[in-house]
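Only a single protein chain was left out; the remaining protein chains are all shown in position.
Chain naming follows the written order as A, B and C, and within any one chain the residues start at number 1.
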Amino acid sequence: MLRIAVLGVGRIGRMHAENIAAHPRAALAGVFDVYAPAAEEVSEKLGVTRFESAEAVFASAEVDAVLIATSTATHADLLEQAVAAGKPALCEKPIDLSLSRVNACATKIAGSPIPIMLGFVRRFDSGHAAVRRAIADGRIGDLHQVVITSRDPGMAPAAYIEASGGIFRDMTIHDFDMARFILGEDVTEVCATGSRLVDPELMARCNDYDTITAVLTTASGKQAIISNSRRAVYGYDQRVEAFGSAGMAISENRTLDQMRLYGAEFTHRAAPLKNFFIDRYHDAFAAEIGAFVDAVEQGHQPPVGFEDGRQALILAEAAIRSAAEGRSIKTSDIG
Amino acid sequence: MLRIAVLGVGRIGRMHAENIAAHPRAALAGVFDVYAPAAEEVSEKLGVTRFESAEAVFASAEVDAVLIATSTATHADLLEQAVAAGKPALCEKPIDLSLSRVNACATKIAGSPIPIMLGFVRRFDSGHAAVRRAIADGRIGDLHQVVITSRDPGMAPAAYIEASGGIFRDMTIHDFDMARFILGEDVTEVCATGSRLVDPELMARCNDYDTITAVLTTASGKQAIISNSRRAVYGYDQRVEAFGSAGMAISENRTLDQMRLYGAEFTHRAAPLKNFFIDRYHDAFAAEIGAFVDAVEQGHQPPVGFEDGRQALILAEAAIRSAAEGRSIKTSDIG
Amino acid sequence: MLRIAVLGVGRIGRMHAENIAAHPRAALAGVFDVYAPAAEEVSEKLGVTRFESAEAVFASAEVDAVLIATSTATHADLLEQAVAAGKPALCEKPIDLSLSRVNACATKIAGSPIPIMLGFVRRFDSGHAAVRRAIADGRIGDLHQVVITSRDPGMAPAAYIEASGGIFRDMTIHDFDMARFILGEDVTEVCATGSRLVDPELMARCNDYDTITAVLTTASGKQAIISNSRRAVYGYDQRVEAFGSAGMAISENRTLDQMRLYGAEFTHRAAPLKNFFIDRYHDAFAAEIGAFVDAVEQGHQPPVGFEDGRQALILAEAAIRSAAEGRSIKTSDIG
Partner (left out) sequence: MLRIAVLGVGRIGRMHAENIAAHPRAALAGVFDVYAPAAEEVSEKLGVTRFESAEAVFASAEVDAVLIATSTATHADLLEQAVAAGKPALCEKPIDLSLSRVNACATKIAGSPIPIMLGFVRRFDSGHAAVRRAIADGRIGDLHQVVITSRDPGMAPAAYIEASGGIFRDMTIHDFDMARFILGEDVTEVCATGSRLVDPELMARCNDYDTITAVLTTASGKQAIISNSRRAVYGYDQRVEAFGSAGMAISENRTLDQMRLYGAEFTHRAAPLKNFFIDRYHDAFAAEIGAFVDAVEQGHQPPVGFEDGRQALILAEAAIRSAAEGRSIKTSDIG
């Protein structure tokens, strides 16, 4: 049993705490949150220790590893502390909104054998992972194009958007990682376009976009196309398509149930899509914990690491610049 | 070019006339209808001869073969005349509503080499035929169960229902033939159930049903399940499922177009099903003409013949008796 | 928190124990199994009491309710003990293989206010339940036909089959309950057909069938069609279709993941179906526990009770007789 403490028990941290408690090979070693009532509630409900500080967590002999789900600005510091304390860490994305902070963190932890895993949970979705596996098994031949559709079911609150670092760093970052996961090859160029269609006023105020397209290219000419919207009324739209010389693999959406309705005006009508990430990626979040436990217990590097977090951020930086300048940006010009 | 004359140019005969005219290896040799204005209209529109009588058609040296689409009561007589005249015939189903008349006709034409084909058009549907082919190719192993769903988009006019011979002889007859086509083996027992749910009053008056289920069994224990309704508001429901020891093949419905709509309350919403048989089986009707031309030109027996028409009627008789008596009926007790 | 003890921790009892432990409003009060090592393993893994006997469970002040997942022959006795002890019970199906034993049990517990719930888990499946809701909401108008397809992914071991009471009591019983759930109206007549196609030798030895069709009729003429096979190589086939005067609702199958593959020979190729009931009905089993907790806590009768178990068995008896005698059986002639 790997004893994992959770740092930060907001919506996502709390879910992670429950998943750890339910995992057959993991145990919840306790929780910490700067907002004590949140930690108290979770510690009581799940019957585990509430730590008084992050330092107390890192110092505890009862904690084998940590899951970092605090606010973004603290991720890099906590990762550095985790490495210093010799505690393997599973850290929510992004590492930081600033690439230079990420690079500084990378320098600091370089050479450490402590496993660091990034929470790009979508890699653990059964459908998306099956697409990756189909490619790895040669079932679609050489990969030519990847099409990632990723649309949130509804706009986040203005306060969230304002602090998010912008759509590319906050939302598309998952798709940048997915593109890298599926492409299996470094992206060399990014061309992005942003529009303000869902909430033009808020977007203008934040100098942000709510509707974007990004086209990524690799050295060998593989293309990945990402389309995002901050609001899809029909639910959480999450599709991945991989097109190759010998076929295509598509990871399809998930509806709320499998019922289809027929009437005088229509056929095959299904329920809206699962909404939101905690439902849609429910099984993937559990699988993510499992992958972290495996990596720590078997002493190998996690399937998605710090450098994956850094590379996704580089793509976000390139996309931001591309959308602003109306031209393709080479990733070698970033970072 | 096989020169085919069409006898009877109501809705279905007219469609056949157009299909023959459009077929690359067939020519429309003329039309006849007891209601002269109907024949006149078609003959003018398609620029072909209007014959004054069925006899004139059979006597004509310009006619190589005939398509019989007259009213049911005349089919057997016209088939006998066709055989006597040495003209191959494609005859709409059913041969007759009376099994004894069919048997008498069978006796009369027995031994004749003139090709007689029955218009069980569904055998020529690309989806249903693909199911049959999947079985023949061994792709689903040994066949165990067949499930045929067949629901009309709307109740026919009362006058039609009254003269139809009842749902089993009029509507299920297509499904009985489909069951035989898919089973590839003689049906030995029939168990049927009928209800009056769509138009109870009309059904009671006609001593008929509008909603039926029939279960057919073969000597080896294969089962075929047919469900019919006279009215499906979502369109013409036409599905065939074959389940076997190594898999399953399903011929799915056809929607009016391939557009799917997503909204706040639903996803994957498609158009109603194609409606009605002239649209749904459009390509199958053309393929049926092709199969008839092939059989006549190449001198082999058509893929669906007089005996298939007779066997389907035997199943209808068995079903009628089963529904009335509340017990399974052996087909050997019929006819 | 409702403290529930589990009696019988074979495959299904163990799953129930884990579901209870994971349920937010339930607690696992302990386990018992006549085979002590099984109970020991589960009690250790989940950190709960192992009871020495069923009597000890019923006597315990720490137990609010019980879940009965022991062998079928013990169900009726344990239900009677539960009622005597005043412990609400959730009991796996069937109550007993013998209708007279079920009737005796019914007499014994008659009048007791203790909630008894039957484990017809499929009622809690999101898709099947959505079909029921669509009917209740009037979205398909008056119900005319129900089509239930239910095929196991593989034949159970011979020893299981031999003791099962036959396919109608063991397997179709779920579909009889589903038919009643969807029909919302008493079945008055049953017509069933059985074949030996998957393992003819074993079936002959057990005087049983592996492939069956059953047609149920209600007083108003509604029809329910059930088709079962003991082995579907493509996975656990579980579909429910409800056809009505204003539309149709279909609960579709579940594939292992949502990935679709395209190649030179095919398109839309998906993974096999979920296999087996613990996976397919994973969420339904959890919802079932929730419904039991709700009923007990809120003091109302559970959504599926003892009488539902008895009625399903009556349909099984009618089907057995129908298949043997080749005629429809009135349910009023049973029991």
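Brief remarks follow.
Methods note: a residue touches a chain if its C-beta (ideal position, glycine included) is under 8 Å from a C-beta of that chain, and two chains touch if they have at least 3 such contacts.
Here the structure is a predicted model, which is why all the values come from computation and not from measurement.
The omitted chain makes contact with just one of the residues B:3, B:101, B:231 or B:260: B:260. The hidden chain makes contact, of the residues B:59, B:219 or B:246, with B:246. Residue A:142 is the one among A:44, A:62 or A:142 that touches the chain missing from this view. The chain not shown here is touched by just one of A:98, A:112, A:193 or A:311, and that residue is A:193.
Counting the whole complex, the residues of chain A in touch with the unshown chain are 141-142, 144-145, 147, 149, 151, 189, 191, 193, 195-198, 211, 213, 215, 217, 220-223, 225, 227, 229, 231-234, 237, 243, 245-248, 326-328.
The chain not shown here touches chain B at positions 22, 126-127, 129-131, 134, 139-140, 246-254, 256-264, 271.
Within chain C, the residues in touch with the undisplayed chain are 233-235, 253, 255, 260-273.
To be clear about the criterion, only the chains that are shown with their structure count from here on.
Common neighbours of chain B and chain C under the contact definition above: A.
With centres computed as the average of Cα coordinates, no chain lies farther from chain A than B. Nearest to the global CA centroid, when each chain is reduced to the mean of its CA atoms, is chain C.
Taking the mean of the C-alpha atoms as each chain's centre, chain A and chain C sit 39 Å apart. Our note on geometry: chain A versus chain B, Cα centroid distance of 57 Å, whole angstroms. The residues of chain A that reach two or more other chains are 253, 260-264, 271, listed in rising order.
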